[in-house]
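Can you read through this structure? Questions will come right after.
Here the complex is missing one protein chain, while the rest keep their positions.
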Amino acid sequence: MTTALSAKEIVSKLSAEFPDAVKEAGADSVLVKSASLPAVTEYLKTADGLKFDYINYITAIDYYDYFEVVYMMTSTEYNRSVTLKTRCETRNRPTVPSLAGIYQGADWQEREVYDLMGITFKGHPNMKRVFLWEGFDGHPLRKDWNK
Amino acid sequence: MTTTQEISLQTEPFVLNMGPLHPSTHGVYRMRVTLDGEVVLDIEPMFGYLHRGIEKLMEERTYTGCIPLTDRLDYASAMGNNLAYCVAVEKLAKIRVPERGEYIRVITAEMIRIANHCLAVGSMLNDAGALGTPFFYLWNEREKLYDLFEMLCGQRVLHNYIRIGGVSQDLPDEFLPALEKFVPQLHKFINEFEFFLKQNEILIARAQGVGVLPKDVALNCGISGPLARASGIKRDLRKDDPYSVYDRFEFDIPTAENGDCYDRYRVRMEEMKQSLHIIDQAIKKVPGGPFRAKVPQIIRPPAGEAYGHIEGPKGELGFYLVSDNSIAPYRCHIRSTSFINLTALRQMVKGWKIADLIVIFGSIDITMGEVDR
Amino acid sequence: MNAVSYAAQAVPADWPGGYWWHWLFYTVVIIVFVLVMVMGAIYIERRGMGRMQLRYGPNRTGPFGLLQPVADALKVLLKENIVPNVADKIVHWLAPVIAFTPVLLIFAVIPFQNGALLTDLNIGILFIVAVSSISTVGVFMAGWGSGNKYSLLGAMRNVAAVVSYEIPMVLAIIGVVIFTGSLSTGAIVDAQDIPFILVQPLGFLIFFIAASAEINRSPFDLMEADSELTAGFHTEYSGMKFAMFYLVEYAEAIAMSAIITTIFLSGWRGPWLPPWLWFIIKTIIVFFVMVWTRATLPRVRIDQLMALAWKFLFPAAVINLFVSAIEVLVWPDISQWIFVGVNIAVAVIAIGVGTKMFKPGWGKVAV
Partner (left out) sequence: MEIDENKEYIYDSYQLDCDEGKIIEQMKASTKKSIPDPADWIDADLKRNIVLTSLDWVIDWARRSSLWTAICYPACCGMEWMATLAPRFDGSRFGMEIMRASPRQADLLITAGTLTWKMAPNVRRIYNQMAEPKWVIAMGACGISGGIFRSGYNVVPGYNKIIPVDVYVPGCPPRPEALLYGIQQLQKKIGRAKAVPDLSELPNPLNELPNPLKKDKKK
């Protein structure tokens, strides 16, 4: 059974390494400051006892006030999962650091988020639209987008 | 260009556009392939030729109304998508499925796994140039599975059978006897089919050692399903994160070491046998009782989020649902297996010939509906 | 067919009407023979492959679908002819013609029955080998002239295949020529008291494989590999020009079947039935084997194709030639039945050892 690592546990582990990275701890997910996201993920991927080496999905949700980017990682060794979240408050060119250098699986999923939600991932090697064509007007999965 | 005169033969790579309507792109996939003669130097995959905006459409529909859309994601294994979506909604709304419903789900999910692998193996062999014969043999078996699905829900391809809280209707009386008769017959066919291809020198030459996907790359790319298991990652959500009633069955997870096309083919064949084994056990144990929990047509899950995933035929298929306590999902993200499994394609094909590119691509087993959504 | 062939029996090579009448008659016979056989071949292939794939195959057009090739031919001939904008117009136009003519020329030296052939050249086999590879020029012109990358790739593959496979093919034929002592096709058929498939089993296999590769029958159908190169060298051809290529594909298969029949299956010789019928039956049987391999085997890769020619077929052909030469040189007068046993043993050993040592292709290239 893949058990979700409880937020409390993650926070206790992270607070030693990154004192001010965690913004808020939900029930089973942790809200991380976007600037410290790559460092946190790198730590989660490599640290002993954690080894979150497999990325399940990356997605983004539009809450009008802010965009929430959701990452879910699983450790195949310990069979545990963790959900990280980060927010960007602005609607105009929101930016989040890219994880493509850490997980190759993040590459296309970040492009997908960029295409459909309009969140730019900083440091991504090839930030192009993936599903829609160049020149498509807007980003369709935003709540305020309509034809 | 270097300034010194080069005596050796000057060759220049050229760009070949493959797709979107190419015989072996399994739909409308497109690649921009850079070739040096026959050797693939680089590929640039391009998608979106079947991007129908399913995630957006789901935001306008009720939770039950979304089920037909999930059918059309991975149309080669529609039942698996239904199941994944319903698992996610049940997690979100905390609905318990009755025993009988769970058993029926397991049976149908394994049936669709067999149907999917029939198509996957057949089209891979077709891409290798076997001109239809193995494809048609496997399709004949798939056709028999279609008959059984039709008995269940009246549809051949897009079943729309699994509903939130159970299944749409009970098993017809003649279904289980028909399935019981079908299982040994399919087992016999699989053995026969494997016997034909085991000694085929050309298949071995074309597939063994071709398109090797190392274990660490596979893990880093987030690859799952038979593709990952062929590379030696022993991960199967049916065992590792059991949903439904999979923890009550006895079955193995076939894995292989090399991670080449031949191993993928072999893992799929083994998985078909294991699925038959599960069906065999499930038929004997199907309990009585209701097949569906009492769930209203229009449900309002409490505000929150849930990620439900299953081991689909192609790998981990997940739905990430966010609810705002209304009748439609606020946001639905589909963790599509095919899309993520394709991530490693570029590493796998570099340096191989153009003919291998096709076989490697075929061995990944994707459905464009799921890639583009 | 019947009337034509009976007429052929009545018309020996030294016909009193003179050389030109003879020439005209056989030209007509060959063209009719090729066209009718191609129709039959298409029918056999589609029905045969249908049965092998658990299907019926075409059965709605005419009785048992017999008119299916006719309908196909009519339809294809009446389709629009498209010349791409970027094509080299003259080369594009000339390619199907150049591909088609040599196939007809092959039949000039094939004996339909005793003495019934256009001309019994004393270098018949050499003529066949020389002429049959001209088609490749047409194919390459098609690939180049279309201005399409798929076409060019397909054409390049075909040239590579023909250049490589010509060598084992010729060496396999020389094994036969050593036994007959003549290059004339008529003499070769006359010499086959035992069909050469028994005397030269290894040579037959090499020739069959090389011939399949040269005319691009599966599993060597790389030049129009459907799943890779859409339609290979004739991707940009439509209408009548495509019909020509389609014709060439099957006419070449028929031609190779006829050559195999002549060289290895004792040509028109056989008991009870009339000789021309034996010839046609044997040709169709050889063609059916080609259909059979097409329906059952996957396609090989280009480097494997090359490796098979140079690493396996070429040494095997040399061994075959060597063994045959020794046999003819040392024991010129003993019964050929002894050679049958010896050569089958040689073939089994060569194939057994070869498959152990032979590694097809070199796979991945460092990029």
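We just call them A, B and C in the order they show up, numbering each chain from 1.
Quick note on the criterion: contacts are C-beta pairs under 8 Å (C-beta built on N, C-alpha and C of every residue); 3 or more make two chains touch, one makes a residue touch a chain.
What you are looking at is a predicted structure, and each value in this text was computed from that prediction instead of being measured.
**Q** Shown chains touched by the missing chain?
**A** Over the full assembly, the chain not pictured touches A, B, C.
**Q** Where the complex has a chain not shown, which of B:N140, B:Q169 or B:N258 is the residue touching it?
**A** From the options B:N140, B:Q169 or B:N258, the contact with the absent chain belongs to B:N140.
**Q** Write down which of C:P58, C:P195 or C:P275 is the residue touching the left-out chain.
**A** C:P58
**Q** So which of B:L50, B:L237 or B:I358 would be touching the chain we can't see?
**A** B:L50
**Q** Consider the whole complex, including the chain that is not shown, and state which of B:Y75, B:F175 or B:F189 touches that chain.
**A** B:Y75
**Q** Which parts of chain B are in contact with the chain that was left out?
**A** Residues of chain B in touch with the missing chain: 1-2, 12-13, 15, 20-23, 27-28, 32, 34, 41-42, 44, 48-54, 56-57, 60, 68-69, 71-72, 75-76, 136, 139-140, 143, 146, 156-158, 368-369.
**Q** Name, in rising order, the residues on chain A that touch the hidden chain in the full complex.
**A** Given the touch definition above, chain A has residues 128-129, 131-136, 140, 147 touching the missing chain.
**Q** What chain C residues would touch the chain not displayed?
**A** 46, 50, 53-61, 65, 67-68, 70-72, 74-76, 78-82, 85-86, 226, 230-231, 234-239, 242
Throughout what follows, only the chains that are shown with their structure count from here on.
**Q** Nearest whole angstrom, what separates the Cα centre of chain B from the Cα centre of chain C?
**A** 43
**Q** When the centre of a chain is set as the mean of its C-alpha atoms, what distance in Å lies between chain A and chain B?
**A** 25
**Q** Going by the contact rule already set, what residues in chain B reach two or more other chains?
**A** Within chain B, no residue contacts more than one other chain.
**Q** So in the complex, which bits of chain A are touching chain B?
**A** 1-2, 53-57, 59, 61-62, 70, 72, 76, 79, 83, 103-109, 112, 116, 129-133, 140-141
**Q** Under the touch definition given earlier, write down the residues of chain B that touch chain A in their complex.
**A** Contact set of chain B toward chain A: 47-48, 51, 53, 55-56, 217, 219-223, 233, 235, 237, 240-242, 307, 309, 316, 318, 320, 322, 330-331, 333, 335, 339-340, 342-344, 372-373.
**Q** Where on chain B is chain C touching in the complex?
**A** 14, 16, 22-24, 37-42, 125-133, 136-137, 140, 200-203, 205-206, 209-210, 350-356, 358
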